[in-house]
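What you see is the complex with one protein chain gone and the rest in place.
And now, subunit A:
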Amino acid sequence: MKTTSSIISLKNLWKEYVLGDETVFTALRDINLDIHEGEFSAIIGPSGSGKSTLMHMIGLLDKPTRGEIIVNGNDVAKLDDNQTSTLRNSYVGFVFQQFNLLNKLTIKENILLPATYSRRKLDFDPDERAEMLMEKFGILSKKDSFPNKISGGQQQRVAVARALIMKPQLVLADEPTGNLDRKTGTEIINLFEDLNKSEGITVVMVTHEMEIAERTGRQIKILDGQVVSDKK
């Protein structure tokens, strides 16, 4: 089954929340999933299915109740905050539905933000790389603007550039078209597709739209916290 090496492996992953009345809500149940290098995959499912929780697990934003998350051979659950943050900084790039740019920073500063949190010596100049990405995404002329002064499509491009600045192994996109009109949304999906095809960047996208999911090479369907189908 395994064709290329796994970027991340989820093994027997459970996530449970204790609710106010002490009943246990199971968000993820016994998930086993491998994301391989160079894949463009979609996690699909209705709201409340657990797909966002799954994405937070893959993005190292949350820790499982049971099970393992293996990244580069390490179980993430055993890392402390510093190590997890460092790993998050270098290994994953996030693109969110609400763009989540900081309005008080300029476009360029937003893109460079992950670099300020880097604790390793970079083999590239973040400044040059930011310029290159802005050029590539057609937002170079806006580099000194602020996020609330540019269009939604442009904001999402900034977010993608920010996700790519650290040369991550994985780009995680959570409903990246959710706040965009159809045309702009399509452009963003095209952008991901292009990044995946021409540069081999691994992309995992969470969506509830089948139409968008079908543009990817792999659809992982989640229902009630379980993987119900995994089509390649």
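Keep this in mind: a residue touches a chain if its C-beta (ideal position, glycine included) is under 8 Å from a C-beta of that chain, and two chains touch if they have at least 3 such contacts; residues count from 1.
Assume contacts and distances are computed from a predicted model.
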Hidden chain of the complex, named as in its UniProt record, picked from "Hydrolase", "Cellulose synthase operon protein YhjQ", "ABC transporter, permease protein" or "Succinate dehydrogenase / fumarate reductase cytochrome b subunit": "ABC transporter, permease protein"
Which one touches the absent chain: A:Asp81, A:Glu128 or A:Glu199? A:Asp81
Out of A:Asp62, A:Glu193 or A:Asp224, which is the one that touches the chain we can't see? A:Asp62
Could you please point out the subunit A residues that touch the chain left off the display? 56, 59, 61-62, 81-82, 85-86, 88-90, 94, 96, 100, 102, 104-105, 113-114, 116-118, 162, 166
